[in-house]
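The complex is shown incomplete by one protein chain, all other protein chains being positioned as in the whole.
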Amino acid sequence: MESFIIFISISLTIIIIIPFYRVLKGPTVFDRLLGAGAIGTKTVVLILLLGLLFKRLEMFIDIALAYAILSFISSLIVAKYFSTEKAKE
Amino acid sequence: MKKNNPGNIILHFCLMMTFWLILSGYYDIFHISLGVISVITVLWFNAKLRNYIFYDEDEQHKSKTFRILRLCYFFPFLIWEIISSSFKVAYLIIHPKLPIKVGIIKFRTNLPNMVAKVLLANSITLTPGTVALQIEGEELIIHSLTFEKDEAHIDHSLTEEVAKLYGLSEEIVVSHEEIISSEDKL
Partner (left out) sequence: MNEVKDILTILFLLLGSFFMLIGSIGVIRLPDFFTRSHATSKSDTLGIMLIVVGLICYEGLELNSLKLMIIFVFIALANPVGSHALARAAFKFGIKPWFKKEEKDQD
């Protein structure tokens, strides 16, 4: 079971690398933001799996929850910022 | 509309207290009293925020009641829609030719209040091939991924489900449909 969780964690790490292409090469700002958001949501799961591996899930769940809330709020604020930026012009 | 009535405050207190109890995991007197103190502090901080009006609401629609029992049907329906939509999007992404047909759909609804519209937009984002782009007043703009050219009407079963949550099944909910399928019509 443990080796299976390690396998899933490694494959998730590889999956997380893929949207980096979009973050680096996105034609617009929003593409970069989208890539960053995709990385954030996947990292939550990676933190949970690490908690299982270290056998301290109760601590890592709190960290994952805080991380999810932070990434959600940051994406909301950045979206708000860019929608007001246009209105000023 | 007064939001600071005691029933509302007690409800919020109980909600935040259960949240504290689930997250803390210690059930002795010391930790529970710490939780009570922090919940009261948060309620005190948010006292001004509760009287703030975030959106205008029509007077005539305030009386519409929310049918809680209907949620028991709505959530499994929504979860089924999420699963089927993910399979659809997965098929579209894996397919080597990317068979997507983009279309933008505008329509108006007469859903009773803002909460219903938010619920609708949120569920539209999770269901087959559609992302809600904008809600302004009664008008919704939706970006669709799999849009058939000859299709005159869009599937509005989700809108009807949200309307049924408020007991509006007989009235017409959707009107003024408009489909944009190419660049020059935008």
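For reference, chains read A and B in written order, and residue numbers begin at 1 within each chain.
The working rule: a contact is a pair of C-beta atoms (placed from the backbone, for glycine too) under 8 Å apart; a residue touches a chain by one contact, two chains touch by 3 or more.
Quick caveat: nothing in here was measured; it's all calculated off a predicted structure.
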Counting the whole assembly, list the visible chains that the omitted chain makes contact with.
A, B
Selected from B:Ile29, B:Leu49, B:Cys72 or B:Ile93 as touching the chain missing from the view:
B:Ile93
Chain not shown, touching residues in chain A:
1, 4-5, 8, 11-12, 15-16, 18-19, 21-22, 28, 30-31, 33-35, 37-38, 41-42, 44-45, 48-49, 52, 57-58, 61-62, 64-65, 68-69, 72, 75-76, 79-80, 82-83, 85-87
Interface with the undisplayed chain - residues on chain B
19, 22-23, 25, 82-83, 85-86, 89-90, 93-94, 98, 100-102, 104, 121-122, 125-126, 129, 131-134, 141, 143, 145, 149, 181-184, 186
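As a working rule, only the chains that are shown with their structure count from here on.
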Taking each chain's centre as the mean of its CA atoms, how far is chain A from chain B in angstrom?
23
